[in-house]
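Of the protein chains in this complex, one is absent; all others appear in place.
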Amino acid sequence: MASEAHAETPALREQFDTEEQQKDASTLGMWIFLITEIMFFGGMFLAYIVYRGANPLVFAVASSSLNVYIGAANTVVLLCSSFTMVLAVRGAQLGQRQTIVLFLILTLILGGVFLGVKAYEWNEKFQEHHVPGPAFHFEGLPPELQGRAQLFFSLYFAMTGLHALHMVIGVGILSLLIWQARKGTYSAAYMTPVDVSGLYWHFVDIIWIFLFPLLYLIDRHLGK
Amino acid sequence: MITAAVQEREHYLNASYGIKSWLLTKDHKRIGLLYLATITFFFFLGGAFATLIRVELLTPQGDLVSSETYNKLFTMHGVAMVFFFLIPAIPATLGNFFLPMMIGARDLAFPRINLLSWYLLVLGGLLSLYAMLAGGVDTGWTFYTPYSTSYSNTWVIATALGIFVAGFSSILTGLNFIVTVHRMRAPGMTWFRLPLFVWSTYATSVIQVLGTPVLAVTIILLFCERVFHLGIFDPTRGGDPVLFQHLFWFYSHPAVYIMVLPAMGVISELVSVYSRKPVFGYHFVAFASVAIAVLGFLVWGHHLFVSTQSLYAGLVFSFLSYFVAIPSAIKVFNWTATLYKGSISYATPMLYAFGFIGLFTIGGLTGLFVAALGFDVHVTDTYFVVAHFHYIMVGGTIMAYLGGLHYWWPKMTGRMYPEGWAKLSALVIFLGFNLTFFPQFVLGYLGMPRRYHVYPPEFQVLHVLSTAGASVLAVGYVIPMIYFIWSLRYGKVAGANPWNATGLEWQTASPPPAHNFDQSPVVTHEAYDYSTVLGEVEVG
Amino acid sequence: MGELRLLPEQASTIAPEVDHLLYFLLVVSVFFTVAIFGAIFYFAVRYRRRSEQELPNPVHGGLTLEILWSVIPFGLTMVMFTWGASIYFTEARPPGDALSLYVVGKQWMWKLEHLEGQREINELHVPLGRAVKLTMTSEDVIHSFFIPAFRIKQDVLPGKYSTIWFKPTKPGRYHLFCAEYCGARHSGMIGWIHVMEPQEYQNWLTGGAAEGTLASSGEKLFEGLACNNCHHADSSGRCPTLVGLFGKTVQLAGGGMVKADEAYIRESILQPQAKVVAGFQPIMPTFQGLVTEEDVLRLVEYIKSLGAKAAPEGTPTPGGVPAPKR
Partner (left out) sequence: MTEHIDRVRTYALVFAVLIALTVLTTAVAFVDLGPFSVVVALAIAVGKMLLVALFFMHIRHSTRLTRLVVLGGLLWLIILILLSLTDFATRTWVGVPGR
């Protein structure tokens, strides 16, 4: 056996020399993962810009049909969850097990609320026939502009859908963290998973910070 | 240095036994071998499709297969070769195996993620394979809409999802490499002491991380359009098929540098070792890798010159395309200059390196042809383009890959390959390759469109030449396959450093121990300082 | 098996230009290829390893050398860029006096229409020495209109118009290919371009059994679809007049201007509400689904001809139909 290798613990895997090296590596890894996410959503932002530029009026009309108050409320919910998340990470930095668990659970609940509201909104779209496809119908637009309205709603569903998917994954991660935190896995010395999950959660929040104005707010005055 | 008795010593291959010890391994070296097996499979699969394509094109009529089948053949050929062979080829096999060793690390930063990324490649491969067996897919490897979303009734979704999953594998590999190079270098291993292979693999990883997600989202949107009837690219709803092309090529152009940069890294190693000289202009070659990675992201629109993309965008993209040529030129010149006053050995890997430099030059220069707007209008979507990219991908990357495989084979297995056979096959491959693809330049300029199942009879002579070449080429590829397997048992036992190479990977036993080094290395020299590895020397 | 050629026939004004660029590119590449192959070969022989323990002196890189071999190739590439771009510019802008023709691609055939009303499938007859401009669209997927002898190619997309032009310089029969993969019979989507002497072309035009010019069938459609109920020759009523519209710049409601080209007229018919003319109500119904792409082309041609009537300075074309204004 190699003389240098040491017994492996979660706090220090055998490929690393020091805990600090390991923590740095994990954090860097997470950030790199997040920039892949930027590019992932970036593709859809590009599509959005191109189509909004080509059909400003239709997009304004279509986006005015979304409920701003629900959107805003959901933004607040998500921001709250970011706040509780950051407190959970802080708890982890201080090695306070109770605090971690408490705030992670709060974050989880808020994430759940966000998804619930999103589900409600989606359901509404189904009832209003605002879901792209053969049954699509958007009142107030002439038949030949229905297609372009579908373009808006296609983007709406793709963007909020993929965002929601990220939330669902986040909820999964949170559940895992809660379970582990309760077991007492995390301490001031070893809290990297909490830390990097926090990064992920905030990132998903940032995406929504952009989706909200783009989908709900811009050009409402044109839509009237 | 340890050279004695390979058999008794414990190394990564005999540290544990059984299928499970392989399928659950976290050792980057074993994972490298798992990749090797996987991509070899896909290479021969893609090669089988290529063989059928070439046989079909022997005659102008479509007499071997139907049009539908032919279209599936070139699609599956492109998909298998690009996504499941060439993109993972060098980084995931040689990179996985040697990158940690070259920087003096015990493993990659995230061994579990490394294993996961192999599983993802296999999963993606199986999905695509399933699609191929279930009925195939016929959109071309470029999946242009609206054909792929609304018209094709083949297995588009399974294939696309396969590529999506494989994309994750690629992202994770890239991420792992970047973190490893930043955080795991041995003491004394500064950035400018890194072997050039590490530099180029690092640059590749940057592309993988920044580009692949865009392909992922493009596939997701395609998926949503085909399955959920969303209408992102659908022209009947005001969507723009050219937007799809932008998104696709935003990834797929940089992806060609994913395919060639690691190859360039291998060549830098080979040229240095077999002329026993440090790579001429080390810093320039190192930075050229990074420059190619960055500039490579600015040129994707050169695939869209006749797509109804705006004239001005065409100008911008053509202009920027020429910037990528410069770092490539720098590399070629520096490799050539490295040979000057060297001590040049004709070992097989070096022959492949010569082949690479020559064929890459031809492929790259014809890249300049197609980057010229007025010229590309005539040759785009003809065999000229087919020849251009095969020159780089087959003549270039595969040559480098084979060169690297021969070079590191003793380290990986502890055995030498048979030199005579190896030289022979290198020669066969070189000749077969040129006979296959050179005529295609002429064909393309004459106007032979690509993806054509039947063609006007005046093109036949050149097609026959090409097919003849492909048969020679196939033989050339089968020979190494055989002798590599043969050498596992009967090859000469290799010492720790049969080539007198300087990389850290050569300072440990062949095959290496499970943790790579018995003692963590400390680096005190620049890369490629051959005076440190040759015992007594004759200064020449 | 046919004869073995190395270059395709040169049959348009663009073809020699592209070929000249090819020669330049070839010279540069052959130079570099020979230089590099030569250098490798020479060094490999001259400096072959003579003993196993040989250690050459390291040669260190020089900044001047690096700069030299970056700057010289860069200069050459800029020549390539400019040259290529200038040809591309020419290709992108059809001359004003070009003969107008229409192309509709569909899986897997080319439908071509002359202003005079002749319709052809997978064949196109054009006069020698006269610039020809094609306005193209597709009914389904992307195709690409490719004539190797003319060295031109342009994709043909569903839902929008694209343009290509050429000026044949040599009579004969040339391949027309579809160059963008479009499904099962992509390789069957081929045809012929016949370049004829102008007189012969005239005979061909008059000889064919055309049901009236493109514009006149457009006029019939215009009446049949009751466009004329709203659009009158003068701007009376609730609708803008279409006379003299083509080529004009139109003021849109809600600000913005648009040039009334083929694409705009097509959109006005299929998506009237997308761009509404300033001062008018968006009452025009859509004709999407009621008209085919070919019908739209006829209507467009009719509206263009209205433009020309109002502008008598338009030069008459061989077919007798005045050319559209520049």
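In this document, chain identifiers A, B and C correspond to the written order of the chains, with residue numbering beginning at 1 in each.
One rule holds in what follows: contacts are C-beta pairs under 8 Å (C-beta built on N, C-alpha and C of every residue); 3 or more make two chains touch, one makes a residue touch a chain.
Being a predicted model, the structure only gives us computed values, none of them experimental.
**Student:** Consider the whole complex, including the chain that is not shown, and state which of B:13, B:116 or B:316 touches that chain.
**Tutor:** Going through B:13, B:116 or B:316 one by one, B:316 is the residue touching the chain not shown.
**Student:** Please pick, from A:27, A:65 or A:185, the residue that touches the omitted chain in the full complex.
**Tutor:** The one listed residue touching the chain not shown is A:27.
**Student:** If the missing chain were put back, which residues of chain B would it touch?
**Tutor:** 182, 210, 214, 242-243, 246, 250, 297-298, 300-301, 304, 308-313, 316-317
**Student:** Can you list, in ascending order, the chain C residues touching the missing chain?
**Tutor:** Interface with the chain not displayed, on the chain C side: 92-94, 135-136, 154-155, 157, 160-163, 258-259, 261-263.
**Student:** I need the residue numbers on chain A that touch the omitted chain, in ascending order.
**Tutor:** Considering the whole complex, chain A reaches the absent chain at 20, 23-24, 27-28, 31-32, 34-35, 38-39, 42-43, 45-46, 49-50, 53-54, 68-69, 71-72, 75-76, 79-80, 82-83, 85-87, 90, 93-94, 198-199, 202-203, 205-206, 209-210, 212-214, 216-221.
Please note the rule applied: only the chains that are shown with their structure count from here on.
**Student:** Just how far, in Å, is the C-alpha centre of chain B from the one of chain A?
**Tutor:** 34
**Student:** For chain C, give me the residues that contact two or more of the other chains.
**Tutor:** Answer for chain C, listing residues that touch two or more other chains: 271.
**Student:** Multi-chain contacts in chain A: which residues touch at least two other chains?
**Tutor:** 55, 148
**Student:** Please output the residues of chain B touching chain A within their complex, sorted ascending.
**Tutor:** These residues of chain B touch chain A: 105-111, 171, 175-176, 178-179, 182-184, 209-214, 216-218, 220-221, 224-225, 228-232, 234, 236-240, 243, 246-247, 250, 513-520.
**Student:** Would you mind writing out the residues of chain B in touch with chain C in their complex?
**Tutor:** 62, 67-68, 71, 138-140, 144, 146-147, 151-152, 235-236, 238, 241-242, 275-278, 280-284, 305-308, 311, 314-315, 318-319, 322, 325-326, 329-330, 332-334, 336-337, 339-346, 354, 357-358, 361-362, 365-366, 368-369, 371-378, 380-382, 442, 445-447, 449-462, 530-531, 534-540
**Student:** Residue numbers of chain A touching chain C in their complex, please.
**Tutor:** Going through chain A, the ones touching chain C are 55, 57-58, 141-145, 148.
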